[in-house]
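For reference, the structure discussed in these notes is given below.
Of the protein chains in this complex, all but one are displayed in their positions.
Moving on, here comes chain A:
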């Protein structure tokens, strides 16, 4: 099974160099694990990020020939948010504006790749 402490440690490794928060959440917006300075901020990021993702995913399926959403980048005045899917969960990274969008995407992709395989196993186990 997955060790919650190990997940937090992996997320912590990504929360460096201007990345303020790293969250793993389910599709309903409940955080499963997160690393952030503030618990309140993390819950706000989780709720809004999951809603943004699900709305665009639905929109994409309707308009873009049943195409699946793979990655999202939300650019705000005081920070950027990257969201991607890992197994049936969402991975969300929040960074300051001085973090280049390319490095933010690279970090998100690397983390998603790292978590994909163990999470696939958990998904298979829960579905069995």
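Things worth noting here:
The rule is simple: a contact is a pair of C-beta atoms (placed from the backbone, for glycine too) under 8 Å apart; a residue touches a chain by one contact, two chains touch by 3 or more; residues count from 1.
Note that in this section contacts and distances are computed from a predicted model.
The complex appears with one chain absent; UniProt names that chain "11050_t:CDS:1" among the candidates "UDP-N-acetylglucosamine transferase subunit", "SKP1-like protein", "Ribosomal protein S19/S15" or "11050_t:CDS:1". The hidden chain makes contact, of the residues A:10, A:32 or A:74, with A:74.
Contact with the omitted chain, checked across A:2, A:32 or A:52, is made by A:52. Counting the whole complex, the residues of chain A in touch with the unshown chain are 41, 44-45, 48, 51-52, 55-56, 59-60, 62-65, 67-81, 94, 101-102.
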